[in-house]
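A protein chain is absent from this complex, but the other protein chains hold their places.
We call the chains A and B, going by the order they appear; numbering starts again at 1 in every chain.
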Amino acid sequence: MDTELILMQLFSGVALGAILVLTALGLSIIFGMLGVVNFAHGALFMVGAYAGLWVASLTGSFWWGLLVAPVMIGLFGMLIEYLLVRPLYGRSIDDPLLLTFGLSYVLVEGVRIVFGSDGIPFPTPSSLTGVVDLGVGFFPIYRIFVVGVVVIVVLLLWLGLEKTRFGLIVRAGARDPTMMRVLGVDISKVWLLVFGLGVGLASLGGVLSGPMRSVNPEMGALVLAEAFVVTVIGGLGSLLGSIIAGLVVGIVISMTALFAPEMATIVMFALMALVLLIRPQGLFGKLA
Amino acid sequence: MTSPAFAAPMPSSVRKPARLKSLVTTYRVPLSIIALCLLPWLLPSKALAVNVLVYGVVAVGYNLLFGYTGLLSFGHAAFVGAGAYITGIAIGQFGVPWYAAVLLGVFGGGLLAFAIGALSTRTRGIYFSMVTLALAQLVYYVALQASSWTGGENGLRGFTVNKINLLGYDVNFLDPVNKYYVLMTFAALALWIVSRILNSPFGAAIEAIRENERRASTCGYNVERTKLLSFTLSGTICALGGTMSALHLAFVPLDSLHYHASGMIVMMTLLGGASSFFGPFVGALVFLVMEDVFSLWTSHWQIIVGSIFVLFVLFLPKGIWGTFLARVMR
Partner (left out) sequence: MSAPLLAVDDIGVRFGGFVALQGVTTAFHPGRVTSIIGPNGAGKSTLFNVLSGVLTPSSGTIRFKGQDLKGTRHHEFVHRGIARSYQITNIFPDLSVHENVRVAAQASRSRYNIWTNRKRFSELDVRADAALESVGLVAKRDEIAKFLAHGQQRALEIAIALISDPEVLLLDEPTAGMGPEETKEMVALLERLAAARTILLVEHKMKMILGLSDRILVLHHGRLIADGSPRDIQTDPEVRRVYLGQNDGYA
């Protein structure tokens, strides 16, 4: 097998991994702050893709879709936190999980009613179509763009968490919410924003992946399973873990697809099983 | 014991429902068999009644893990599906007699539950739900890829059981009433087994783990091993439900392995009430009747069911039966 093909496949793995990083980060941020695993994460990824498609077709520009949809769905996420998840704080940790699972049914069926059950093609913006020769091979411009966007988003997120007052509160609040309240920080407002941020990241992933996969109401199911695999491998609540595990899983899926395409999806679960055997808390997770 | 306080009379208002409750608990298996005998004559169709049997067994088996051990699995469709697929493959591709195929299905599903349980019970808390979901999805994708065995996306067909031989008599299995009562025997057996498990010392141990894992461990329980046993037993009962469904439909859809199918089991259990023996069965009944009714109105019935489930989590976390018990037995 020639190196060029391997390199190209490696790069598709990175692009796929970049999307996984976004969804897993969203999941992990929400969990780290609120202690809630959002089972509607995959469905919101899917809703994000549809929202991006809708805004793009309204405005005639992919760029509006990319910018507006994550904000829109992020705000919708805040509404979900405020109306549905908030009443469950203080109850069993299973309750928000069950609720968001039920919500995913409603979201998937809602999208079917509005957009129909069949997949819709999500055209790649004309300025990002085609391939570019990087000396070692031809790479699709759109995938390079996706990786670039994810790198910027992750950097912004890191800066936001490390360098701003909001980030300080988020990090401290994740450790000790009661203390934050004692210090006079309105922790519920932080929860609202973090939930919105996590959902926004998922829907950004949805819009970005639109031109790479077909957009259909069921796409969220695989995304949710993938996000779980990545966060379990990386360690739930660990942002660095999500990033590294996301890239590793993306690359492993892509490389397997090259040699044994029928094993591509299966291998990521096998990877997770392996990590569970060796390190049940995940690569970057702390022991409970 | 000779303590006078032990014999102190309780207020009579407390006593009567409590006695009723303990009577119901003692005779829960005969009572459920009576209910099951009447069921097909109370529901609009026999096929629906068989479905209630199948998912009643699945939900009761699932609740051994969820309600009694306190572990929220999102992967039990894998065991239901494994039971169904193994039974179907054994009959259709190997010509195994139906009863042996049922045994193989139950055993195979139980073995799969042991394997997935061994991995997932190593994790704690919220991880457990995520890991069971992911491992069950692995089973889904394996079934999708192994299409020469499983029929892949089209599901598994070609193993219709027309008639079965019971004690020397040929019973026409295509007749819905016969089919119902044959499968009901399996359901009754499953309920009896679960009831015995719940009454056993092990039944007390899993409740202790649900209540307080650390304390149970300090008391001398090997928490991981107890959870694994509970997981395996629960998966085995669900596999029995799966084999029943295979015999009933003569078809195994690939979607029966999807985590949405696992979620459906969770929904049924919660709708009925996870804190009681009958709750999950009631939940399966209500869920399937809802599906039957709403799917006549609209193909988007899942939006109604999903919304109802969300409302239940918010306002009726004890479920229908659990809330009913709390009201009546107070």
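Details
Going forward, contacts are C-beta pairs under 8 Å (C-beta built on N, C-alpha and C of every residue); 3 or more make two chains touch, one makes a residue touch a chain.
These figures come from a predicted structure and were not determined experimentally.
Among the displayed chains, contact with the absent chain in the complete complex occurs for B.
The residue touching the chain not shown here, chosen from B:V177, B:C219 or B:V293, is B:C219.
If you put the hidden chain back, the residue from B:N172, B:T185, B:S200 or B:S299 that touches it is B:S200. Think of the hidden chain as still there; on subunit B it touches residues 1, 3, 5-6, 8, 196-197, 199-205, 207-208, 211-212, 214-223, 225-226, 229, 233.
The rule we apply is simple: only the chains that are shown with their structure count from here on.
One simple way to say how far apart two chains are is to compare their mean CA positions; for subunit A and subunit B this gives 33 Å.
Interface residues of subunit B facing subunit A in the complex, by the touch rule stated above, are 72, 74, 119-120, 122-127, 129-131, 133-135, 137-138, 141-142, 145, 258-260, 263, 266-267, 270, 300, 302-303, 305-307, 309-310, 313-314, 317. Subunit A makes touch with subunit B in their complex at residues 31, 35, 37, 84, 87-88, 91, 93-95, 97-99, 101-106, 108-110, 112-113, 221, 224-225, 228-229, 231-232, 236, 262-263, 265-266, 269-270, 272-273, 276-277, 280-281, 288.
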